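Take a look at the structure set out below.
Only one protein chain is missing; all other protein chains are in place.
Right after this comes chain A.
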Amino acid sequence: MADGDDLPKLDDPLDIPCLKPGAMEGLEPYIAAPEHQAKLGFPGELVPDWKERALAKMAELAEKDRAFQVYLDACVKCGACTDKCHYFLGTGDPKNMPVARQDLLRSVYRRYFTFAGKHFPKLVGARDLTEEVLHEWYSYYHQCSECRRCSVFCPYGIDTAEITMAAREILDSVGMGQKYSNEIIGKVKEIGNNLGLQPKALQATLEDLEEDIEDETGVSVRIPLDEKGADILLVTPSADFFAEPHIDGLIGYAKVFHEAGVSWTLSSYASEAANFGLFIGSYENMREIALRIRKAAQDLGVKRIIFGECGHAWRVAYSFLNTLAGPWDFLDPNYPVPQHILEFTWNEIQKGTLKFDKSKNDHIRLTYHDSCNVARASRMGDKPGGQFEIPRNVIKAVCNHYYDMPDDTIREKTLCCGGGGGLLTDDLMELRKKGASPRMTALQQVTEDHGVTHMAAICAICKTQFSKVMPAFGYEMDSIVSVHQLVSNAIILTGQDTDDEEDDAGGEE
């Protein structure tokens, strides 16, 4: 496995590499074991009649999902997307160009489902479905993070993420699931979160955190679990319970809720915002996971649901939760369902309920990484683009030194962290590092120009990915921070002993 020695040295984040055919050929993440597959209702290993089943699945997808059919038909091979994928920019492998990635499946669709492909396969690039093709799919559809950057630029809005999800669904249906995603989905279904963290362990973790906050601030800030009758159910990625810098974000949410004076709770049953059902394109699995949140909300009798910092989770929450687990008519109609924690915090900042000492973040100079799913597959606030403004507004409210990365690498054109879409696994580390290189190059530019030291993100996957890959690009692991970690640093809790007051007190004595 590459340890970063062969990472491309880019002058510009969007430098287009020369084609290196076969550069990432044969890269396959670990395949799911039969027991992982069984929990999701998929065959345990490659079934003998895989070809018939794969084609039947393809026909089913064409019936059930308009995007699948339109996107396979409409592409004119104009090339607009060819230089837009961070994995192509980082690896040079032509099959990582979005259109070429789609063509891996389109070529088979054409062969079996279109007139031209049935009768003139050579002419239109149609090909038979073979076991080799299946492995090629497995490899290259696990080199796509479903970040949708290509869909921004396609004149027909063709979204490679949709094709990747469809391909993974076909692979799952013939018994070729990916271990990382499918094992995790099994854990959520059994235990309630991606980590397999049991309620007792979760309770203990949260109590420790409460103690930490009290030690640090002198204020008792609660992080409630399974409290019936609370107003707000917070659903947050389970990484927030143990990983750095995620956990500092969780402390930030708790402090904001505390100062806002609202009652809230976490749920041990729905102790996971992430929904990997999205990554494998499985509506049924995604729905099953989403329904846990509905049950938790009903059991706890909450009035509102708020999601913590997580990118794809916010996509599923904002865009799909109403579809998958709605209607939410039993919740308070005065609030959108669900809300993002940043919508809540920004609202409180505007109301003036939160007090900050921005100088607490003066030791760092910041930029902000728009997470792909938040940027291109969701919204915050009332207006389109709120997903870009609200996080920046909150950061600027708690930090003095903020600088954006180059325009064509942020907002709707943001570059993926390189670890999204079910690729955040060690067996894909080489791909993750190469895929991160465009984003890292953009970061290096603002480091050179403005002395930026840290990058904030609002996605559990981005945070984990960056803390792993940043050292390969000359940054410390902790150069990636949670947005609510910055809020937590700067917020002054009511009754908090601040350093300044201690100094003053010392001076008076």
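Quick notes
Rule of thumb we're sticking to: a residue touches a chain if its C-beta (ideal position, glycine included) is under 8 Å from a C-beta of that chain, and two chains touch if they have at least 3 such contacts; residues count from 1.
Operating definition for what follows: contacts and distances are computed from a predicted model.
A chain of this complex does not appear here, and its UniProt-recorded name among "Rod shape-determining protein RodA", "Quinol oxidase subunit 1", "Nitrate reductase gamma subunit" or "Branched-chain amino acid ABC transporter permease" is "Nitrate reductase gamma subunit". Across the entire complex, the residue among A:Ala59, A:Val76 or A:Ala204 in touch with the chain not shown is A:Val76. Check A:Glu28, A:Asp65 or A:Glu210 against the missing chain and you find that the one touching it is A:Asp65. For the options A:Ala32, A:Met97, A:Val235 or A:Leu342, the residue in contact with the chain missing from this view is A:Met97. Interface residues of chain A with the unshown chain, by the touch rule above, are 16, 18-19, 62-67, 69-71, 73-84, 94, 97, 99-100, 103, 114-116, 120, 122-125, 148, 151-159, 162, 283-284, 287, 318-323, 326-327, 336-338, 375-379, 383-385, 387-388, 412-413.
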